[in-house]
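A single protein chain has been removed from this complex, and every other one stays in its place.
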Amino acid sequence: MNVGLVGVTGYSGSVLYELLLHHPEVDSVNLYGHAQSEIKSLESVLPQLRRRANILPYDPADIMKNNQMVFFATSAGVTTELAKPFIDKDFPVIDLAGDFRLKSRDVYKKWYKKDAPEMKYLEKSHYGLADFTSSKGVTYVSNPGCYATATILALAPLVKNHLIDPTSIVVDAKSGTSGAGKKLSELTHFSQTNENLQLYKVNQHQHIPEIVQQLKLWDNDVPYIQFTTTLLPLTRGIMASCYIKARPEITEEDVRKSFNQTYSADTFVNATEGVFPTLKQVVGTNFCDIGYQLNPVTHQIVVVSVIDNLLKGAAGQAIQNFNQMFEYEPGLGLDLIPTLP
Amino acid sequence: MNVGLVGVTGYSGSVLYELLLHHPEVDSVNLYGHAQSEIKSLESVLPQLRRRANILPYDPADIMKNNQMVFFATSAGVTTELAKPFIDKDFPVIDLAGDFRLKSRDVYKKWYKKDAPEMKYLEKSHYGLADFTSSKGVTYVSNPGCYATATILALAPLVKNHLIDPTSIVVDAKSGTSGAGKKLSELTHFSQTNENLQLYKVNQHQHIPEIVQQLKLWDNDVPYIQFTTTLLPLTRGIMASCYIKARPEITEEDVRKSFNQTYSADTFVNATEGVFPTLKQVVGTNFCDIGYQLNPVTHQIVVVSVIDNLLKGAAGQAIQNFNQMFEYEPGLGLDLIPTLP
Amino acid sequence: MNVGLVGVTGYSGSVLYELLLHHPEVDSVNLYGHAQSEIKSLESVLPQLRRRANILPYDPADIMKNNQMVFFATSAGVTTELAKPFIDKDFPVIDLAGDFRLKSRDVYKKWYKKDAPEMKYLEKSHYGLADFTSSKGVTYVSNPGCYATATILALAPLVKNHLIDPTSIVVDAKSGTSGAGKKLSELTHFSQTNENLQLYKVNQHQHIPEIVQQLKLWDNDVPYIQFTTTLLPLTRGIMASCYIKARPEITEEDVRKSFNQTYSADTFVNATEGVFPTLKQVVGTNFCDIGYQLNPVTHQIVVVSVIDNLLKGAAGQAIQNFNQMFEYEPGLGLDLIPTLP
Partner (left out) sequence: MNVGLVGVTGYSGSVLYELLLHHPEVDSVNLYGHAQSEIKSLESVLPQLRRRANILPYDPADIMKNNQMVFFATSAGVTTELAKPFIDKDFPVIDLAGDFRLKSRDVYKKWYKKDAPEMKYLEKSHYGLADFTSSKGVTYVSNPGCYATATILALAPLVKNHLIDPTSIVVDAKSGTSGAGKKLSELTHFSQTNENLQLYKVNQHQHIPEIVQQLKLWDNDVPYIQFTTTLLPLTRGIMASCYIKARPEITEEDVRKSFNQTYSADTFVNATEGVFPTLKQVVGTNFCDIGYQLNPVTHQIVVVSVIDNLLKGAAGQAIQNFNQMFEYEPGLGLDLIPTLP
């Protein structure tokens, strides 16, 4: 099978490209720019990849003609415009950007400060939370955000099973710098970031509505979450530390059951009671590791999840959705070598 | 004035030694080991300090004869035994360890897994939370723990003014490695710590009862806190991110007033609404910087405090207590040069 | 094919294990401890690998019966004893340790402060510098050291082609901490290593004689090298910065030719004139990237090589030797995904 990839030059795009090149069912990957009119050599832009390939000018007809599906790894706001011809023709798309994640155009506008895609396009989008939904038969997959993935996977068992006070969810999320991408900024200037901790977008991160939207599908009583993001002096990975009041009658056994039932058959999510994961144990992999504990003193449940933001939080989950879309094994192309040490 | 220092070789001890050498009211600092019977040269143990001095064998009578007061910067459990002769003679001590912080011997035993000092000694101890109490006239100051300092300073205005649901306090504390001291451990092995996040002592950190003990003095309805510590790949500093439900009727104005009233006259604590501090802005200083915000959506108050764990969280606060004890200016010897960048 | 692996728990061993599990020609990997008498589960020792396997007690007969070859990833000094029965039976071994690298027992003793293997065993050993020699038909491969690999690959074209003053070789090598392994030490204590640079084993590193031994094979006039190692605050990777006086008549063209001729057909070594590699461009891969330049002012040649110490400097090169030994494609099992960013 031939697949197209629009936007290889960003961090997620280049990681996705490598995964596709290693995927047993992918014969070739055709690269496209989204804002260029001439052919560029990949080596001139990303010599580190050591791959000989051309980045072709963006041309929807050409993409649809030469590929069975296309990935978009473009910046926020790009697919709102670019995806139209593909959706019009029901051509399979997996979109790593946030444009099509929110079902409400008003909510999108509020958090992204941009106009959302038109409703008729938005309706075709499937939120590809790969461990809970299937992209089989879907044509437009909106791949979840990195913080959203880590947080939703941590909270899912508790929310789905109504074990908690739905107004009590606190998430202290921590991220390395690669989530901020290649764009230079003071926040990610080495002398500023190193040996430092910096909060950003407190109460304003655009993944908040994405998380709440999903949690509401499981328990409509979840009105909001308290969500904070802190930038850490490391490159890869996200940790979501969650603190939630258990309902009074809930026991350790209830909590344990909820995690076991939810994840015991899951290929990529591992949940363990009383053992909290380190960030590094998932870096370089598509795993989401979760530790949880009901604190008997506070009756709060502490849930900590870790993911590699560029894999499980982006390109890896996109491959999960790709595997679902084309009915391959769930873990195909994702038996990755962890970064140890 | 001559001061004694027992335990110069640990991180807190050596930082304290430097502060004392720069303190305008200190004429000389005499160093003592707590487990040695011969004189050692400081240079042989800590050449980085570039100071010529001897570390004398431990001898209480000698310490009391040659100094007007003594600092203990020893590991947990040491002053429980060593402090007795000083307390018996009402000789001024500032103790940086945790032995005398908890008023209840049972609580101490439970969290420290050691026997607490005898009650008659414990009763003489003053918890030296320097921005809220005074060590004037005190002979035995128990200097607060680093996490406790960051957390209590963040929560004080809200707890004292009863603005919050006292059962809702969540603290996600983050620390660099220097808090773990010089002792080698897997947790702080570079290949393990670097590019990693590691939780430790979840729900079991010995600063939890210290924090609760202090909060209860302000609001006896605070039954517990939900408190987690994460080890970060950096050396200096602690950030305490606190999430607390505001009481329903509380407004932004109430929150702002509580912080302003509490800290507007404080030399070392700065609280700002809506601006969250970076860790590095306090490293190398004795400041505690705080940012806070009432989230109108969740009605939770986010409070984030940052300190240098070895200064405000240890040696710096010890100097504050020293200044109070001898009625010097509060900031004497603490006009430090920040680590910028 | 079944392969055995003795010593999976160290950093090189666990990386090698992952490579073997991903190698298309390896059917199964049997794990053996070298100092244990009972079966241990791999998960209990290395849960991060997420692999279900047993580490079997060390038993040469058993190893030879159940495998077609065996890798040793044990600490220095172990294979000196353990390898004997395998060599006696001409059973294929690839040894990642330093025991069999030096041809002279005296030199080994001087640098390793240990007794070398007996001469009759040593004679059977092949120094597996995979880009210059072939392990085809070899039974005992001694896999090169990490610093030795980086340095020899940087110098080879110049030494082989006699372009330089052989007494002028200066190597300033820089390494991350993973080369020092899992063993705790002050040098690799995070608070000590972070934001620091530390030289170690100046003029005394045991890879010095290994490098000189190889260079002498190409130019017996190389009497020694000036070699220094500096430990850096990062985990993976080695950079060898080499400075060598060009012979007076040597031109840029001569230098360029020597690198081109040596490496143009090499799968894993890339040499570029005037462009110096970053360390990170090889991390996670088996590549050795080299930049070189003849400085027209000093007439010194600057050559900088970078490798991932655990891959090209250990487990990756071991796979190269494995591929040679069994006549597989040179790059089989080594199409790895780089760590980007």
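For clarity, chains are labelled A, B and C in written order, and residue numbers in each chain start from 1.
To be clear about the criterion, contacts are C-beta pairs under 8 Å (C-beta built on N, C-alpha and C of every residue); 3 or more make two chains touch, one makes a residue touch a chain.
Predicted model, so just to flag it, every value in this text is computed and none were measured.
Q: Given that one chain is not shown, which residue among A:Lys113, A:His162 or A:His189 touches it?
A: Checking each option in A:Lys113, A:His162 or A:His189, the one touching the absent chain turns out to be A:His189.
Q: Looking at the full complex, which residue from C:Leu31, C:Leu49, C:Ala150 or C:Leu234 touches the chain that isn't shown here?
A: Residue touching the chain left out of view: C:Leu234.
Q: In the whole complex, what residues of chain B lie against the chain that is missing from view?
A: 11, 14-15, 18-19, 22, 47-50, 178, 182, 195, 235-236, 270, 280-281, 284, 287, 335-341
Q: What residues on chain A make contact with the chain left out of this view?
A: 11, 177-178, 180, 182, 184-186, 188-191, 193-195, 233-235
Q: Using the document's contact rule, name the residues of chain C that touch the chain not shown here.
A: Against the left-out chain, chain C lists 167-168, 170, 172, 174, 176, 191-192, 194-199, 202-203, 224-226, 228, 230, 232-237, 239, 241, 243, 245, 276, 278-280, 283, 291, 293, 295, 297-298, 300, 302, 304, 306, 339, 341.
FYI, only the chains that are shown with their structure count from here on.
Q: Write out the two chains that share the greatest number of C-beta pairs in contact.
A: A-B
Q: Hey, which chain is the most central one here, using CA centres?
A: A
Q: Determine the centre-to-centre distance between chain B and chain C, using the mean Cα coordinates as centres, and give it in whole Å.
A: Each chain reduced to its C-alpha mean, chain B and chain C end up 47 Å apart.
Q: Could you grab the centroid distance between chain A and chain C? Build each centroid from C-alpha atoms only and quote it in angstrom.
A: 37
Q: Using mean C-alpha positions as chain centres, tell me how far chain A is from chain B in Å, no decimals.
A: 39
Q: Where in chain B do residues touch two or more other chains at once?
A: Those would be 191, 194-195, 233-235.
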